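Dumping the structure here so I can ask a few things about it.
Of the protein chains in this complex, one is absent; all others appear in place.
Note that the chains are named A and B in the order they appear, and that numbering of residues resets to 1 at the start of each chain.
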Amino acid sequence: MSGGASARPYPRYVAGTRAPATWGLFTFIATESILFSLLFSSYFYLRSSATEWPQGGIAASDLRVPAINTVILLASSVPLFWAEHSIKRGNQTGLRVGFALSFLLGAIFLALQLREYSRLPFQANANAYASLYFVITGFHGVHVFVGMLMNGMTQARAWAGHFDEKRYLGVQNASWYWHFVDVVWIFVFAIVYISPHVL
Amino acid sequence: MTAAAGRLTRAWGEKNFLTTVFGTVDHKQIAMRYMITAFVFMGEAGTAGLVMRTQLAVPNNTFVGPDHYNQVFTLHGTVMIFLFATPLLIGGFGNYFVPLMIGARDMAFPRLNAFSYWVYLFSGMLLYSSFFAGRAPNGGWFAYVPLTGPKYSPGTNLDFWALGIIFLGISTTSGAVNFICTIFKLRAPGMSINRMPLFVWGMLVTSFAIIFALPPLTLGASLLEMDRQFGTHFFDPDAGGNPLLWQHLFWVFGHPEVYIMFLPAVGIVSTIIPTFCRTRIAAYSLLVLASVAIGFISFGVWVHHMFSVGLPPLSLAFFAAGGMAITIPSGIQIFAWIATIWRGDIVWKTPFLFVVGFLVTILIGGFTGVMVTAVPLDWQVTDSQFIVAHLHYVLVGGVVLPIFGALYYWLPKITGRMLDERLGQIHFWLFFIGFNLTFFPMHFMGLFGMPRRVYTYEPDYGLTALNLIATVGAFMQAAGILVFLANFVKSMIRGDDAGDNPWNAGTLEWATTSPPEPFNFRDVPVVASADPLWDAPGETKWDDRLEDPRGGQREAYGTSVVDADVSEMLVMPGPSYLPLALALSMAALFVGILFQVFVVIAVASAVGLCAVALWFWPEEGNGAAI
Partner (left out) sequence: MTARRGRRPVPRIVARLMVCAIGVLASGCGRGMLDGQSPQADRIALLWWLLLSIATVVFFAVTALLGYALFRRRGGATSRFEREPRSEMMFIIGGGGVIPLVLLVVVFAATIATMAAASNDGSSDEMQIDVIGHDFWWEVRYPGQQATAENVIHVPVGRDVRFNLKSDDVIHSFWVPQLNGKTDMIPGSNNSTVIKATTAGAYQGRCAEFCGIGHACMTFILVAEEQAQFDQWIAAQRARSGALPDPQTQDNGECVGPKASGVTRPGDAASARAKTEGAP
């Protein structure tokens, strides 16, 4: 047995599907997607046995602010693409600015959501529709918040110099998670906000 | 050679007592904790079973009253399913043997693994604390609303249940994520996906089933908790909710859950049979396909638990057909095992005895399963003792018997000591006969009209005798388990030395010492077949390049998903207190929610967030970061 300091012919830092952590993220996103789809199914299940929708004389949501919010949230993904692209070339500034921009847009989104909540004429305990409304949007909001925490964490690590053109797994996973949260919002918007108007 | 082992031990071993107890990330340590914890829970839940059987031994008994009885059977079912069978199979056997069977040094995320254990322990304690507070959950293991809603269960009993379940789900899910990544990325070089041991296949399918099946449970329990604490109306028919939503959510989880327990057990059977028949398993690829098929179909049959809620005939027929479809892969499994036995050359040892017991009982349990998928028959027998019979035949016969087999098979690897054969056989016969005495009569009780979940019955129509027999059987099972405990103690005191491979088995866990060193294998196996230890000498090669860990780091190979070609170097994290800290803060958070103490909630969240931040902050010189 030679033992000794033999060569390590394999790369140490990998990203994409070669990294176990990426598979971890995928499976985590899979389980979260199921959770959201079940929330949506529950929405339609309760709706299908309801005589009026929204229940209890609540008016269907006003679409203006949610529409703006949709644009904001979708836009917040763009700087992340740019940040990821930058770090792959070793551009630290691009990484930091990109994450900061996305963070800001996320914060605006959450602020607008909270403003919406405060203006609603009903509470989660009014009836099943109200419960669904708050739980679906609130649950998504929590995800936005978690995404922002991940964003902040990545920012801090960027300042600590953890990333370069070879080591960007953390950047990649934080931004993929954010994209996932974005995509979920499209469904939330379509189901909670638009569907009561059109279906 | 020993120098290499010394270097590896320095990298992979524990530093001191404190880190060992509170900070270990060694999958074997964690697995043993899982096993011991799960067994304590089994002892408690089994004792609950004895309490029920004592109450039901004679008609109009007053051993426990209805209130107590309801708590006892709810705890029994919940604990057996959530805190005994699932964690023992996945966290215990899976954790210990998946890395060994695939020739890895640890799980893919060792700290997450430690975290899973702590969360499991604390959520179990949360659930059980209710019992000592005299407020054990009392709504049955599937906790149907509205009974479990705020109006009809005002106490905190059900809050313990719902929060405990949500909390535990975090552990189960992170465990499943860990297994998928480990199995996909950490297999020994050359262990392509068609050379993976069948137990590993079982764990893989089960992990995927968890990923897809846990969310409905978590969601259901969260909605229930919101109904209970925040006044939402998901399940309240008076305000637009629907109690059937709960049943759908629960069983979309609940049905796959039974296969989540069954598939690892099946994997155990497929591991033990070839070893004791001294031949390769027959129809390996069909067995893999069968596991995958069962995993898939199990998501399409949940309604068979709801046949009597008044659904339209068409959907009843659809779900009946789905349930029957599961019979085909199950039949393939049974026949593949028989073919292996047929071909083989049998060594009658205790593990094999338990597997033969399994084969016989799973037939009976499977057949009663098919009977209850026949909708009109289910209308008659559902919620009767017939179902209690079915579920114990498949759970005790189909899951617990393989668990015992696995203990006799694998404990020598874990402890380095053999168990006693004679005591093992006594254990088997006591348990097997006792089990059949307990649960076979329940079929008749059900047919004669005795419902489940009743704390007593009238002295009439043959129920008395049947119940008495069942009670006697339950105590026989307990005696069998006591014999097992004695056997274990005896083996620890003066059991025969196990050696590396006492059974002459073919899979990799037997290629290393018993018990294995902290780093599992000194050299990395390079695999050329499905049973590497049965290959001609020299066919399995050993890669010694990791014998000298760079900078004392925990190095391992990462391999590609399908072919297991080495593709990168991984560096695993060492011991850490963070998993414990995070789990503790989450436990505090849940207790805070339970009693609605907002200070606790706030502090716990803050501490938890700090722990997460530190967790993802890579240690110096150890870029094991995500």
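In this section, a contact is a pair of C-beta atoms (placed from the backbone, for glycine too) under 8 Å apart; a residue touches a chain by one contact, two chains touch by 3 or more.
Owing to the predicted nature of the structure, the values given are computational and were not obtained by experimental measurement.
*Asks:* Using the whole complex, pick out the displayed chains that touch the missing one.
*Replies:* B
*Asks:* Out of B:36, B:125, B:328 or B:562, which touches the unshown chain?
*Replies:* B:328
*Asks:* Check the options B:75, B:203, B:356 or B:391 and report the residue that touches the missing chain.
*Replies:* Of these options, the touching residue for the absent chain is B:356.
*Asks:* For subunit B, which residues reach the chain that was dropped from this view?
*Replies:* Interface residues of subunit B facing the absent chain: 60, 65-67, 70, 139-140, 144, 146-147, 152, 237-238, 242-244, 278-280, 282-283, 286, 308-310, 313, 316-317, 320-321, 324, 327-328, 331-336, 338-339, 341-346, 356, 359-360, 363-364, 367-368, 370-371, 373-384, 444, 446-466, 534.
Note that in this section only the chains that are shown with their structure count from here on.
*Asks:* In their complex, what parts of subunit A are in touch with subunit B?
*Replies:* Going by the criterion above, the answer is residues 1-8, 10-14, 17-21, 23-25, 27-28, 30-32, 34-35, 38-39, 42, 45-46, 49-50, 55-56, 124-132, 134-135, 149, 153, 157, 162, 167, 169-170, 173.
*Asks:* Which residues, counting only subunit B, touch subunit A once they are in their complex?
*Replies:* Listed in rising order, the residues are 1, 3-4, 7, 108-109, 173, 176-178, 180-182, 184-186, 211-212, 214-216, 218-219, 223, 226, 230-234, 236, 239-242, 245, 248-249, 252, 523, 544-545, 547-548, 550, 557-558, 560-561, 566-571, 609, 613, 616-618, 623, 625-626.
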